[in-house]
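All protein chains but one are shown in place.
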Amino acid sequence: MNPTNIEFLNLNREKVIRDPVHNYIHIRQKIIRNLIDTPEFQRLRRIKQLGTTSFTFPGAEHSRFTHSLGVFEITQTICDNFEQNYKSSSSQDGLWDDSNRLVALCAALLHDVGHGAFSHIFEDIFHTDHEKITGQIITDPTTQINQVLSEIDPKFPAEVASIIDHTHPNQQIVQMISSQIDADRMDYLLRDAYFTGTDYGLFDLTRILRVMLPYEDGIAFLSNGMHAVEDYIVSRFQMYQQVYFHPASRGMEAVLILLLRRCQYLYQHEQLTKDFSPELLIPFFEGTFTLQDYLNLDDQVISTYLIYWRSHSDPILCDLVNRFLDRNPLKSVQYHHSQNDLIQKLSELIEEAGYNLKYFTLKNFSKDLPYDAYHPNAKNPQTQIEIMLPNGNLKELSEQSPLVKAIAGKFQIDHRFFFPREFLRRDEFMAKTNLTNSKKIAIFEEFQRIIQLF
Amino acid sequence: MNPTNIEFLNLNREKVIRDPVHNYIHIRQKIIRNLIDTPEFQRLRRIKQLGTTSFTFPGAEHSRFTHSLGVFEITQTICDNFEQNYKSSSSQDGLWDDSNRLVALCAALLHDVGHGAFSHIFEDIFHTDHEKITGQIITDPTTQINQVLSEIDPKFPAEVASIIDHTHPNQQIVQMISSQIDADRMDYLLRDAYFTGTDYGLFDLTRILRVMLPYEDGIAFLSNGMHAVEDYIVSRFQMYQQVYFHPASRGMEAVLILLLRRCQYLYQHEQLTKDFSPELLIPFFEGTFTLQDYLNLDDQVISTYLIYWRSHSDPILCDLVNRFLDRNPLKSVQYHHSQNDLIQKLSELIEEAGYNLKYFTLKNFSKDLPYDAYHPNAKNPQTQIEIMLPNGNLKELSEQSPLVKAIAGKFQIDHRFFFPREFLRRDEFMAKTNLTNSKKIAIFEEFQRIIQLF
Amino acid sequence: MNPTNIEFLNLNREKVIRDPVHNYIHIRQKIIRNLIDTPEFQRLRRIKQLGTTSFTFPGAEHSRFTHSLGVFEITQTICDNFEQNYKSSSSQDGLWDDSNRLVALCAALLHDVGHGAFSHIFEDIFHTDHEKITGQIITDPTTQINQVLSEIDPKFPAEVASIIDHTHPNQQIVQMISSQIDADRMDYLLRDAYFTGTDYGLFDLTRILRVMLPYEDGIAFLSNGMHAVEDYIVSRFQMYQQVYFHPASRGMEAVLILLLRRCQYLYQHEQLTKDFSPELLIPFFEGTFTLQDYLNLDDQVISTYLIYWRSHSDPILCDLVNRFLDRNPLKSVQYHHSQNDLIQKLSELIEEAGYNLKYFTLKNFSKDLPYDAYHPNAKNPQTQIEIMLPNGNLKELSEQSPLVKAIAGKFQIDHRFFFPREFLRRDEFMAKTNLTNSKKIAIFEEFQRIIQLF
Partner (left out) sequence: MNPTNIEFLNLNREKVIRDPVHNYIHIRQKIIRNLIDTPEFQRLRRIKQLGTTSFTFPGAEHSRFTHSLGVFEITQTICDNFEQNYKSSSSQDGLWDDSNRLVALCAALLHDVGHGAFSHIFEDIFHTDHEKITGQIITDPTTQINQVLSEIDPKFPAEVASIIDHTHPNQQIVQMISSQIDADRMDYLLRDAYFTGTDYGLFDLTRILRVMLPYEDGIAFLSNGMHAVEDYIVSRFQMYQQVYFHPASRGMEAVLILLLRRCQYLYQHEQLTKDFSPELLIPFFEGTFTLQDYLNLDDQVISTYLIYWRSHSDPILCDLVNRFLDRNPLKSVQYHHSQNDLIQKLSELIEEAGYNLKYFTLKNFSKDLPYDAYHPNAKNPQTQIEIMLPNGNLKELSEQSPLVKAIAGKFQIDHRFFFPREFLRRDEFMAKTNLTNSKKIAIFEEFQRIIQLF
């Protein structure tokens, strides 16, 4: 596409959207406005960015819609900087060719469009894959997104999709959207910090964008901005520790997993739909869902079905549904392999108290790799962060920063065993279970004894 | 209730909730924790604070849940200040009696608990009243909120409700929660400013709380903090102008009103429920809803039904539903009585283009009274803001502040006529309507001509 | 100067300076870097932006140096916006001609370079005029600023000076730097708010800059940004009321005025320089100062002389010096003409207590005109703020905004009578004066009685 066409594609007048993180989102191209106006993109308003985290940080009710706009805005700023300071003048100079701007912006805007209701949880239970679906939404001719993109060029949708699945030949664009320091991560850290009200996620975005530069094989950072990059890595590390791994949010996730697991069991045994049929979910129980079925689902539909199921005839489902709607998260204990026998004992006590372990306990873990240098033989090799020294040489970040070295390459893993809250609250426990009082007391006290051993 | 009992009611250890506006919400009493844990209060997580405003300011996805916690926290800070600086030592001294703290805190927390899905819109169509329902939720023995409150004392729920409906004899508590400068308004201005990302709603909360003091008949403000109060009034004025009255949000409201109006018509003509029955809404169509029916509804249920109706057999409903889900607000023009004939002409053109005026146009207005002095003979006399001079005399705010005087007593009213967006976009209009091309062009151009006259 | 030359004048690489208000100041031209490096500009580091205000708001220690950089940065952003969105293509189209950028930037940077130590106070006592001196510094061939500017073109200094004294024919540049909503005021409001720690001065700079546009006779604002402009006017009004007029800062100003008045008296009577001669001030006592004498003076020199005078043989000077260095402001009472006889009585009591009225009391006033429409026959007619309606017509701001109308054209004047603090503190008063105890008590109590009458 030549620059004249791009000119033609511009809006007569820039449109702005207020955003608390970037102040304004600036929309200059018709295609961007039209993509935002599609049903597939508007659907992101109905999907929370952080799933169950708002049960712990109640301000975190922001959607994937605002995040997607934020990734777009950061990408646009990167393009503006590259165009102003590192404009390519020949195809081999390793600088920025602004004819790639439009594909970069579209990929940035659309990178999350395949996310589903309560994404990871839903994916685990129903074996969907949001990245694959993002690709489908972009390339399937039935979607409005595809139709808007195709107006540029029939091959344009496939090019946008190739950025998102990392197969595009231009690594500058790929790394802008997806790397260890990309527009996606930078937006979500700032945004999640803003809406949760924590400070951990803050770093100096303006500075990072100023020292970012394109080179032949991707993106690097001037060494005089190295500390801002370091600060970003540390912020990210802390957000995982403090917000994303929070045990109470994960306790709510656990309830949702168990609840959907129970639904599926009931569906398979024809006990789910007796009074009420959750039509929009059935294709997923059946494993026959279409792209349109997928796009009909969102957080709010699931929540509505739960309201119907508050009085379902299956007591296990009822119990779990009410725990979820009324925010009664499973409690948990952090454990190590070597403590498996203790977990076994806790499980036995829970079963003895009359609970079905399959639907009231869960072993689960959270995992993050804060930063990693490039290991060509690794399973999923990461693009490492390159620092450009004043003499033009590149050096990998953790070689330069002792702080980053300290956390690089080390997975943060948090294994937890989840169980009902009443096992830590005597009054609730006594009121809830069906045994004799003395039996109850014995179980409760033994549980407390063991839990102290972790 | 005597202080010893209150002591007994405290949590062993203060619990905190992160909040981006007040940093932390501090929970010290068991009863407050238990109220937050009730299903009726948790339901507020599923009701947006600003309804359709997030279609214009996409960050504004915050719920009435966080707002209610914020009003609670401000009220608590007021009580702390009053207890520290203006502690009553005899029943007639007009100072603060801290035995009222608990009732104040409960009223603050619960003041919005009766809000329904998309509140004003829903109320208009189905003739519900969120203030009355708040009272019912507090006093009806079937709710968990009532049960938690009754543990303090069987009369306690009624006392809490009397704060909210302004009939409580102690005007200090009433004005804390509900007056022209109360914990409710102060929280929502700051919160809405934060989540929309605008600066208009900012004012110096710390300063206002420091100069607030109780007196015999209510609450006053030391004159050395008068400018902070003035700033609050101006901020409120600007938030109404800039955010709450925003034409695009109101265009989305218009779609929702017309859509529910159409649903009701279809229900009355037995055409709504053919494929799918919106069970949770039917009691409202029938006019026979119970308190539990009311509590089952939230923004998300409505949104889910709309997804079902995307392919409803009624084309008018379909059209409106898709406008709402995909954010296609009605456009509008601001008008004055004297321009009714122009509105009439616009309406005729819309009808001529094949639209049913009843479901595709709307006259509507927004209204606010930024501040008012007390007019004892007015319909709804307002409690005026009192400034306490150094000599102890009280003076009404607008007598002291020329800025406030300028806007006091003047209603801000914004009358608008709403119509489909395609009447301003030639391409969409040509694609949409069913007439001959020349007819379309004639209608469209005449419409543009008239709209210029406003 | 043609664009090629400008290109030539650019730095190889943009230089940035951290600034808490604008995040970064971006320096792109060699001439700007060189101007910042001159002694005359560096001297602004030694002159506080707000004079004695830091005695009341201790964070407000910022200098005219950072303010000047801020005005430069805002002006640069305005030029960038104008160049991008309103680029002139013919000399008569009323749009922005970017060949004016350099003169605009230089004028912005240098507009305050003639400010002296404790500016207004010094000017009153020694009859200097900082605006005239700014012009001299720019046009006098002995200054380095002049030499740097002359490298562009021998006529360039005069052109820069003509922006600052408003005689330049291009009103767009003049109004950018100097009007009722200019880069100067916008920077100082935000900056003073930041460093004092108050919120009053905050407004939405980004929004205002986005809606600013050039037209034939100056600068206007798009009507969709009218509320941001309104907010700026209100912020400015509140900063005057809350910060700039603060009685304690003005009480410190009063001490400084009386102290310099006493110095001058002593100098004229050859009693000032007996032990120590304040060389850098003497040209001002003599009325024979040169431009270089003026540039040698700053806040810090004055402060150093005061330290020398702590033990001066004149008791009046000693007393005043210690009040200033140790922050003991004169107290004051606000009064109206009609209360002149009460002021007279207070004065008599102060004299009776042994104070020389000429050096221990002061009548003074602060005055501001928050906003005014254009009055062609006024003494100093103001350029009014123009709002550009969607149809392209201009309307004066206060016609559009009821808030601004409320404060437009009304001078805020605050007349005060200043006197020593001990007249309000019994212990200090009793310790200080030389009379019999009963006499002292009589004077003190009569003073308190009268002061209550204001």
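Before moving on, here are some points about what is shown:
Every chain is named by a letter (A, B and C) in the order it is written, and numbering of its residues begins at 1.
As a working rule, a residue touches a chain if its C-beta (ideal position, glycine included) is under 8 Å from a C-beta of that chain, and two chains touch if they have at least 3 such contacts.
These numbers were taken from a predicted model, which means no experiment stands behind them.
The absent chain, not drawn in this view, touches the displayed chains A, B, C throughout the complex. Taking the complete complex into account, A:Q241 is the one of A:Q241, A:N322, A:S347 or A:Q382 that touches the chain left out. Contact with the chain not shown here comes from a single listed residue; of C:H62, C:R236, C:R416 or C:K440, that residue is C:H62. Touching the chain that is not shown, out of C:P39, C:P154, C:G354 or C:G409: C:P39 (per the contact rule at the top). By the touch rule set out above, chain B reaches the unshown chain at residues 16, 23-24, 206, 210. Contacts to the hidden chain, counted on chain C, fall at residues 17-21, 23, 37-39, 42-43, 45-46, 54, 56-59, 61-63, 65-66, 69, 194-198, 276, 279-280, 296, 298-301, 303-304, 307-308, 322, 325-328. Hidden from this view is one chain, which touches chain A at 198-200, 202-204, 227, 230-231, 234, 237-238, 241-242, 402-403, 405-407, 410.
Methods note: only the chains that are shown with their structure count from here on.
Interface residue usage between chain A and chain B, two copies of one sequence, is largely shared: over half of the residue numbers at the contact are used by both copies. Here the CA centre of chain B is 44 Å from the CA centre of chain C. Centroids built from CA atoms put chain C at 51 Å from chain A. Mean C-alpha position of chain A lies 31 Å from that of chain B.
In chain A, 23 are the positions where the chain touches two or more neighbouring chains simultaneously.
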